[in-house]
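Apart from one protein chain that is not included, each protein chain of the complex appears where it belongs.
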Amino acid sequence: MLKNSFIAGLACLVLAGCSKEPEPTYSDPLEQSENDRQELIAEHRAQPVEIPGYGHVYVEGPETKRKNCARCHKPELEPYRAESLPPGKDAHWDISIHHAGDMDCFSCHKKEDPNQLVSVIDKNATLETSYLHCGSCHKDQFKSWLGGAHGKRLTGWNGVRIIRNCSECHNPHAPERPKVIPIAQPTVTPERAKRH
Amino acid sequence: MKDDKGNKCGGCSGCSSSDSFADMALKKKGSRRGALAALLGGAATAAASSATAAIATDEEKELKRIKRNEFFQKYYRVMDEDERAVTIKRFERKSKLQYDVDATIDDTSARPNTLFGYAFNISKCEGSRKCIDACITENNQDRTSNMAYIKLFEMEEGIGSVHEGDSEYSHETPVDGKYYMGTQCFHCENPPCTKACPTGATWKEPDGIVVVDYNWCIGCRYCEAACPYFARRFNWKEPEVPKDEINPYQHYLGNRMRTKGVMEKCTFCIQRTRKGLNPACVEACPTGARVFGNLLDPDSEIRWILANKKVFRLKEDLGTEPKFWYYMD
Partner (left out) sequence: MRSILNFFISGLVVVFSGSVKYYLWLGLLLTLMLFGAYGYSIQFKEGLVATGMHDHVSWGIYISNFIFFVGVAAGGVMLVIPAYIMKDKDFSKVVLIGEGLAVAALVMALMFVLADLGGVMRFWHMLPGIGYFHFPESMLTWDVLVLNGYLALNLAIPAYILYCRYNGREPVKKIYVPFVILSVFWAFGIHLVTAFLLVSVAANSFWSSAILGPRFLASAFTAGPALIIVIFSIIRQASAYKISDDTINKLAMVMMFAAYANLVMLFSEIFKEFYWNSEHTAHARYLFFGLDGHHAVTPFIWSSVVSNVLATLLISFRRLRENHAVLVPACLVLFGAIWVEKGLGLVIPGFIPSQLGEIVEYLPTFVEIFVTLGIIGFGLFTLTALLKVFIWVETGAISSKGGFAEQMDAAIKKKDQT
């Protein structure tokens, strides 16, 4: 009798102790307003990717100073070009190319209009759409970049997708990224965690 | 407990005080700074006038009352909306009194049809530790112990076990022949930590984020022992963050100020991600090696990676189903 009631009591205790999992709560679905979307696009000077089927993806635009190759590369300035260079130097002498071995300026830039890029496949790539040009050789990276495995998304995970152009992370003349000095490791060693 | 019920019970002094936190803050704005200094420094404000001193004791009393109410507050998951609102108001006021920071504490709950996932490109990470830095700043972690949720391991090429990695490197990176692998909370689908917790103070939210109710945790550290990925961090001491470094945009289950003796962890920056932003580590990454997104969205980048890249997870044999994948170019 006593044993039974003890066991019954124990069972009650265990059942009572079994706390029920609370119901989760939800907020409203997250939706980006058209206004926010346009603001982000403007902020990043973004343009839709010029690839069929990828119109919803935007690429960050270059900063204005780099757009203006035409500022110097005008037919009427051609006669003065040689004079403007330091003695014994070629145009853009300060740029050294470390890209795929034996490339020179005109492997990529059109002689007549340096803003235009010479590309194996797509002849219409400009500096703004340089990803098309890069992608004509670096096919795997290009595919990953479009998909989202390569490159950097500038906007949050939700809403409009604005990504960096290739040349924002890789100097096209020397695409290998330079070495960095890392920030010091915030190690929690016992000594540091102890009283200070 | 009663105070938590807020406008429901009405009438008692505790409620009215918690309802008028904002008013009080406004009224006392002028003398607030001196009062707070008195509260914190004591001797430093010996010159303070008797009027300020009187207010200082008022605020002191208020802080004490807040701490008392905090002690008796309910488990976050069983609070109703009103109780949550009162609790949040209390913590915002506490932040003001204790740190002189106007924090907004958000309690946005999970978004429907959202399950967060994370991918890490081991061929892209340069080991710059910018993610770690951003994480510490974003999440108001204790600066004296330099608690960090993220660890970056420098790994020898050809060796895949993180056990052989070195997280203490201090040279120029990336080193040829090495690659870098980051770890943090992987927000497992079957988290061993939440199962271990005796009070249910840590749980998995519907959007997959494993969170801690810092006021419900009793500090037994069973979850820390149960976690296979060394993702949990304990406040061995009262955390200290310089006032001007406190991030005022806080979430109740995220980066609000913690106290000593409680567990904390990476929350995928819940205060950011529930608003549609990326976690601070993803944003800070200079290489784009970190990708964050919604696993339930078939057009998301993370889904593209899972479909098109070869991926792996750490210690998959344990069946924890981490929502954190490593991939390579």
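Going by the order they are written in, the chains are A and B; count residues from 1 in each one.
Quick note on the criterion: a residue touches a chain if its C-beta (ideal position, glycine included) is under 8 Å from a C-beta of that chain, and two chains touch if they have at least 3 such contacts.
Predicted model only: the values in this text are computed from it and were never measured.
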* Full-complex contact with the absent chain, from B:V86, B:V262 or B:I305 -> B:V262
* Asked: Which of B:I122, B:V175, B:A226 or B:M328 sits in contact with the chain that's absent?
  -> B:A226
* Hey, which of B:S95, B:T108 or B:T183 is the one touching the hidden chain? -> B:T183
* Asked: So that we can see where the missing chain sits, which residues of chain B does it touch?
  -> 71, 75, 77-78, 145, 147, 151, 153, 161-165, 167, 183, 192, 195-201, 215-222, 224-230, 232-238, 260-263, 315, 318, 320
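Note that in this section only the chains that are shown with their structure count from here on.
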* CA centre of chain A versus CA centre of chain B: separation in Å? -> 26
* Asked: Along chain B, where are the residues that touch chain A in the complex?
  -> 75, 77-78, 108-114, 119, 121, 124, 126-130, 132-133, 136, 144-148, 152, 167-170, 172-174, 200, 205-206, 236-237, 272-278, 285-288, 291-294, 300-302, 304-305, 308-309, 327, 329
* Asked: Which positions of chain A touch chain B when the two form their complex?
  -> 19, 22, 24-30, 32, 140-141, 143-144, 147-153, 156-159, 161, 164, 169, 177, 179-188, 192-193, 195-196
